[in-house]
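Here the complex is missing a single protein chain, while all its other protein chains stay put.
Entry: chain A
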Amino acid sequence: MSSTRAYPAYSRPLWQRWLFTRETAVIALLLAVWFYSVNNVQFFDGPLTITYLLLDMTPILLIALPMTLIIVTGEIDLSVASVVGLSSVLVGVLHEAGWSIPAAGLLALVVGLLCGALNGFLVAYVGLPSLAVTIGTLALYRGLAVGLLGTKAVTDFPEKWTDRATEKIGETPYPQVIVLVAVLAVVFAFLLHFTAFGRGIYDIGLNTEAARFTGVDVQRTKLVLFMLAGVVSALAGIYYTLRFGSARGDNATGLELRVIAAVLLGGVSIFGGRGRLHGVIAGVLLIGVLAAALRLEGQTVNVINIIIGLLLVVSVVSTSVLDWVMKTTAARRNTRGSSPTDAPAGVATQGRH
């Protein structure tokens, strides 16, 4: 039978599908920087490097998880760092008021959830642009945080809890908190890549209208994602407070931009619809490793920022250039394939401009 077609599931073998991706490039770069630093940067292979690296990157890693999902839908949440600050202040204030740390933390999580719900409601149901909404709530939540605690700081947290935030797993250099990060990473990876809900997230990012026509509940999906971002940011805030033993209104100011930078570096398109979670995790770690290595080399924060900023710009530009190359080659292939009347028109257009 010549008319029956075989429909292979994939156009390329598995190794090719994995190798030639943006995510693999980020992972490769991460490994390259890691090995270079281990061999060439003094003290980089010391026992504390990896511990502090992971401790420092934990808030960014945590928030990058829901942020990835939000950016894949084509939205953005700039208020995450303010939620970190608010939850930090709440833990501090409630601790001062005599609450236990778990109880204070739980309330902070609930408040984080509500903060996310407000963002999500305004974006999904009122239909406002997320950029504008979360610029507003960025100021609102930060204002609440500073308003609650003023300029002072709460620092007298019980050692039992502050130690727990930095404790390592047995004799390894890995902090215990990394287990929490790993569990959440797996949960979010499943949600994004292995559920119908996750497929809806990509559909919304690629074509919201088609998603709606396909029966994806666009509004509810967005609301859920913003709520997840809120609650995870609150969790990051609790960690932040205990790790540094300090609750302040200005904790984690500007963290949102570091999170977004890492997400974009990890291969997520700011226009939505593209990106995978393992790339984002590699992106966060790449920034962390690079910063750690440069710091050990004695570079100042400014130099580190310049280098990371350049890396981000190069990575974004390279994707655009790559897209453009692929599009023009595809277009050329199409022109050749279709009716010959197209070609003269195209040539004429080029000739005129």
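Worth pointing out:
Please note the rule applied: contacts are C-beta pairs under 8 Å (C-beta built on N, C-alpha and C of every residue); 3 or more make two chains touch, one makes a residue touch a chain; residues count from 1.
Methods note: contacts and distances are computed from a predicted model.
The UniProt record for the undisplayed chain lists the protein name "Sugar ABC transporter ATP-binding protein", from the options "Ion-translocating oxidoreductase complex subunit C", "Phosphoribosylformylglycinamidine synthase subunit PurQ", "Sugar ABC transporter ATP-binding protein" or "Small RNA 2'-O-methyltransferase". Across A:W34, A:Y141, A:W161 or A:Y202, the residue that sits in touch with the chain not pictured is A:Y202. Considering A:Q42, A:S100 or A:T214, the position touching the chain not shown turns out to be A:T214 (whole complex). The chain not shown here is touched by just one of A:Y125, A:F190 or A:W324, and that residue is A:F190.
Where chain A meets the chain that is not shown, the touching residues are 3-5, 7-11, 190, 194-196, 198-199, 202-203, 206-207, 209-215, 217, 273, 330, 334, 338-339, 341-342, 344-345, 348-349, 352-353.
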